[in-house]
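Every protein chain except one is present and positioned as in the full complex.
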Amino acid sequence: MTDKHIEMHGVRKSYRFFTLDDLSLSLSPGEVMGFVGPNGAGKSTTLRLAMGLISPDAGEIRVLGQPMPAAQAAAKRDVGYVSAEMHLLPNATLGWHMDLVKSIYASWDADYAARLVKRFNLRPEQNARSLSLGERIKAVLLLTLARRPRLLILDEPTTGLDPVARHEVINEFMDVLQDDSRSILFSSHNTVDVERISDRITFIDRGRLVESSNKEDFLDRWRRVQLQLPAGAALPALPNIVSRNQDGQFVTLVTDRFSDGFAALLGPHVREVQRMTLEEIFVANVMRHREVRGS
Amino acid sequence: MYSGINISQTDARPMYLQIMEQIRARIAAGDWPAGKELPSIRALAAALNVSVITIKRAYLDLENEGVIVTRHGKGSFVADVNGLAGELREAQLEQHLAEVAGIGRELGLSSEDLAARLRRAMEKK
Partner (left out) sequence: MNIVTRKLIAKELHVNRLLVGIGVAAGVGSTLVAALGSTGFNIGSLTWLSTIIGMGVILSLYGIMNERKEHALEFIMSLPLSIADYVRAKIIGLALCFFITWSVSVAAALVMVFAKDSVPDGIAPYLVLISVFMLANFGVVLCGTMFARNEGTTTLIIIVTNMGVTLFMFIVAPMPGIREHMWAAAPVWNSAFWTVLACELAVLVITLTLPLVTVARRRDFM
């Protein structure tokens, strides 16, 4: 019996024009995993598989110890799912939805819900149809957060949110993590947020896992190196070069295996060694992955 | 509660280093005296909206430096070492001096020139 919140082994899902292949992923309690990848990479598909909304062609999925999609009704009792495409039921108010969720989940915290209504600047009398994009996302987040689920699965949860709302929402997510028995898996294009609050980062591109690791180690390993080679000077032989760009005397290298040993090999012509943001690593990683696959 | 600690993502330095520096600064200033309990890793993570793993790393490195002490199951505390605040202040001074020396070299100043500039700066205050 495992205590991992999400386990995926060799998961495969085929569609006509897209295949998610050999995906393995695991999320432990107390962890935040940022799920990053270009559009169409398979992030939403993966999250839907985790929720049991679709079922894999091959491989195993367990959420909170329950096999998915078979035991989805049981698993979903303690999982909160928010997707940017989600809409509330038309012709009903936010308040009606709050009552509905409250009647279904024993863990509904009415005080917390009331605080969230204020913080997210919503009104219970609002009709679902009249909600703007940002309000709709906040409403679904409210309905999910207020019942304090053990696992949160979020598909682009900060879409359409203004900076203040985003700050409030991220605040609530981090509050969730004060309880080390709860965890979050979220996909986002906002690499700044992912870089900031994730414990682990998983990259996916064109249906395949590119990388999944501990965020700090990850950011530690990637560097952009700038060298200035005078005429006649050769580029030192360096391992693990992801990309290389030369403009006259100036050479820019990107490595994904930076270490003290690597630094020692750089030679006298190095001008600067820079850390990279998650966004820059993301682009470099994906470009390299596509080259390797010959696409 | 910890609104004074600020993590900037536009800062070139990694987040865990910024946190370590700000904690060291508070200890050096005496705001966080010896023996004071540090916020729990998760509490600080939630307060700063920063990942738990980043705070863990900061605390680990601070412990390796001897600046804090972690007691299993109890929490982390500012190291109860005499003169820790002073030591950290000294370390800060050395770091600034190294930077000054570096810039001085770039500008082509001699050590006498630099000493004169330093004297003037001290008189100004």
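Observations on the structure shown:
Going by the order they are written in, the chains are A and B; count residues from 1 in each one.
Simple rule for what comes next: a residue touches a chain if its C-beta (ideal position, glycine included) is under 8 Å from a C-beta of that chain, and two chains touch if they have at least 3 such contacts.
Since the structure is predicted, the reported quantities are computational estimates derived from the model, not experimental observations.
In the whole complex the chain that is left out makes contact with A. Across A:T46, A:Q72 or A:T255, the single residue that touches the chain missing here is A:Q72.
Taking the complete complex into account, A:L88 is the one of A:M8, A:I61, A:L88 or A:L151 that touches the chain left out. Contacts to the hidden chain, counted on chain A, fall at residues 48, 51, 53-55, 69, 72-77, 80-83, 85-92, 100-101, 103-105, 140, 144.
The rule is short, and it goes like this: only the chains that are shown with their structure count from here on.
For the pair chain A and chain B, the distance between C-alpha centroids works out to 31 Å. Within the complex, the chain A residues that touch chain B are 30-32, 167, 170-171, 174-175, 177-178, 180, 192, 195-200, 214-216, 219-220, 274-275. Chain B meets chain A in the complex at residues 7, 9, 12, 14-16, 42-43, 45-46, 49-54, 57.
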